[in-house]
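Only a single protein chain was left out; the remaining protein chains are all shown in position.
Each chain carries a letter (A, B and C) given by its place in the written order, and its residues are counted from 1.
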Amino acid sequence: MVPPPTPSLDVDQWFNSEPLTLDSLRGRVVLIEAFQMLCPACVTHSLPQAVRVRKLYPADEVAVIGIHTVFEHHDAMGLDALGVFLAEFRITFPVAVDRPDPISSIPATMRAYDLQGTPSQILLDRQGRVRSSTFGVVDDLALGTRIGRLLAEPTQTPISSDAAIGPSPDFRATGDEGPSACDADTGCR
Amino acid sequence: MVPPPTPSLDVDQWFNSEPLTLDSLRGRVVLIEAFQMLCPACVTHSLPQAVRVRKLYPADEVAVIGIHTVFEHHDAMGLDALGVFLAEFRITFPVAVDRPDPISSIPATMRAYDLQGTPSQILLDRQGRVRSSTFGVVDDLALGTRIGRLLAEPTQTPISSDAAIGPSPDFRATGDEGPSACDADTGCR
Amino acid sequence: MVPPPTPSLDVDQWFNSEPLTLDSLRGRVVLIEAFQMLCPACVTHSLPQAVRVRKLYPADEVAVIGIHTVFEHHDAMGLDALGVFLAEFRITFPVAVDRPDPISSIPATMRAYDLQGTPSQILLDRQGRVRSSTFGVVDDLALGTRIGRLLAEPTQTPISSDAAIGPSPDFRATGDEGPSACDADTGCR
Partner (left out) sequence: MVPPPTPSLDVDQWFNSEPLTLDSLRGRVVLIEAFQMLCPACVTHSLPQAVRVRKLYPADEVAVIGIHTVFEHHDAMGLDALGVFLAEFRITFPVAVDRPDPISSIPATMRAYDLQGTPSQILLDRQGRVRSSTFGVVDDLALGTRIGRLLAEPTQTPISSDAAIGPSPDFRATGDEGPSACDADTGCR
C-alpha cells in the first residue's frame, strides 16, 4: 500500500528555529509531536517523551518537531503564552504554530493530517512519507519500536514488503462536530 | 515560639468556590498550595500532590486551597487561561487569584506570606496559625508527616511543647530583585 | 478504647543488629515492616518505602524494624538467602527472623500480631502500643500521616481523645486455612 502524499506544514510561526520544511528533513526519521500547551496528557506524558526522543538519537538520524495545534480555548493558548510555556518547560526542539482556520476551530495542518486530538504523534520515514499517526498516549517501548523500524530502512530504496507498519490503525478521521474534552490518561479531542 | 499572625488572603477572584476566608476554615488543617499555571514543578508535582491530599482526608479535617501567585509572565497567565487550565487539569478545589501589585511583580498575598517562589506549600493548624511554609518540591512522606502532626493537635488547646514543626527552616524571605527562573525539579523563583 | 498489650517479637535471629526488644524503643515511634523476601509487593513497594522512612526521620524519633514473616515457601527463604537479599537490596535497618511454628505454616510473631499476609505495617506509638496494623500497599501520604500523628503525641501522657487512629480497620484476623497467593499490587496472603 502506498502512503498518501505527506501534507506540508501549514503554519504561522516557528519557535526555537527558522521556518522549516519537511522536505529539508529528508533522509531522517521525523517525529511530529502535535500538542496543546493546556492538554494534560501532552504536558505530563508526550512532550517529556519527545524530549527523550530528541536526546536519545543523533540529530541527523531523527528530527523532532512540535506543532501547536490549538482546536479549543484559542484565547488561552496564544503566541505569547506558548513562548512562555516552551521556555519554562525547556522545550528546545523546533515548534511550529498551526495556522488557525477562520471558519473552523480545527487549524489547517491538524485538518490536513486528519488528527483526532492531542497529543498526536506522526512519524515520517527517511523519504518523507507518513508511516504512522497516533492519537493519545504511546508508551516508550512502542514508540521506540516504530522509530527503530524506520531507522532500519535505507534512505533511497523502496519500502520492503517486510515493512509492516504502514499507516497505523490509529489513523482515524476527526470532525468539527461535538464538544471537545480532555482526559489526563489519554488526551484531548 | 509564637507564630506570627496569619495574613489574610488578599485576592481578586475565586474559582471552584464562593470567596473564602481562612477564618471560615478554623478547626481544620489547611494546605494552601501557591502555584503558577506555567510553573513545571507545580504542574507535574505539587498540584497532583494537592489533589491526592484532597482525596485522602475528609474535607472537614483537611482543607485544600490553591492560590495562583503570578510573579512573572503575567500576560500569559490571565484569568481566562487559568480557568481553562483548572478545567483541563481537573483541579476542583477552591483556587484564589492573588491580587496583582501595581508597583511590583510580586502579588499581594505572596508578599504578605513572604513566599520565595512557586510551588510553595503553606500549612495552617486547626487554630489558623501558619505552621510551615516551604518553597519547592516536597515528597509525600514528608508532607503527610506534617499534616499528620497537625491533625493530632486538638482544636482549642495551645500548641504543646512537643510540637516540633513551627515555622519551617524553609521559610525564607524573597525579594523583587533578580531575574526569575524555573527549574523543573525544584520550582520557579 | 485501650489498645491491647503489644506482643513481644518472638524471633530466632537478627540481621543488621544485636537482638532488640520493643521495650528498648520506648519513646520513639516504631514502624515494624513485616515482609517476605519473595513477596513482589514487599520488594517493589514496601521495603523501599521503609528505607525512605528510615532516611526521613531522625533515628531517635522513628525506629524502623523489619521482620521476615515466612508463611509459604519456607525452603526458598531460609536464613542464608535472607542474608544475601538484605545485602543486595541494601536493607540496613534491623531485621528479625520470625520464629517458625512446628505445627503451622504461620510463624510465631505473625500469629501473635494476627497479620493477614505480607507486606504488613505495624505502627507503635512512643509508649509502645500498637496503633495501626495494615496489610497490603499503603501510599506515602497515608503512611506519613500516621507517623506524623504519632510523632505529635507526647511520650508520657495518655492518648488524647483527639487521637483518631487507634487500631486500624485494616487490622484483620488471618487463619492457616486456604492456599496462599501473591498479587504484585497488593501483597501475599
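One rule holds for everything that comes next: a residue touches a chain if its C-beta (ideal position, glycine included) is under 8 Å from a C-beta of that chain, and two chains touch if they have at least 3 such contacts.
On a predicted model such as this, the values are computed, not experimentally measured, just so you know.
Within the full complex, the chain left out of the display contacts the shown chains A, C.
Interface note for the absent chain: among A:Ala87, A:Ala112, A:Leu151 or A:Ala184, the touching residue is A:Leu151. Of the listed positions C:Phe85, C:Tyr113 or C:Phe135, the one in contact with the omitted chain in the full complex is C:Phe85. Contact with the omitted chain, checked across C:Ala112, C:Ala142 or C:Cys182, is made by C:Cys182.
Where chain A meets the omitted chain, the residues involved are 49, 52-53, 56-57, 139-154, 160, 162-164.
The set of chain C residues touching the chain not shown comprises 38-40, 43-44, 73, 75-77, 80-81, 83-85, 88-90, 182, 184, 188.
FYI, only the chains that are shown with their structure count from here on.
One simple way to say how far apart two chains are is to compare their mean CA positions; for chain A and chain B this gives 36 Å. The centroid of the Cα atoms in chain A and the matching centroid in chain C are 49 Å apart.
Residue positions of chain A with contacts to 2 or more other chains are absent.
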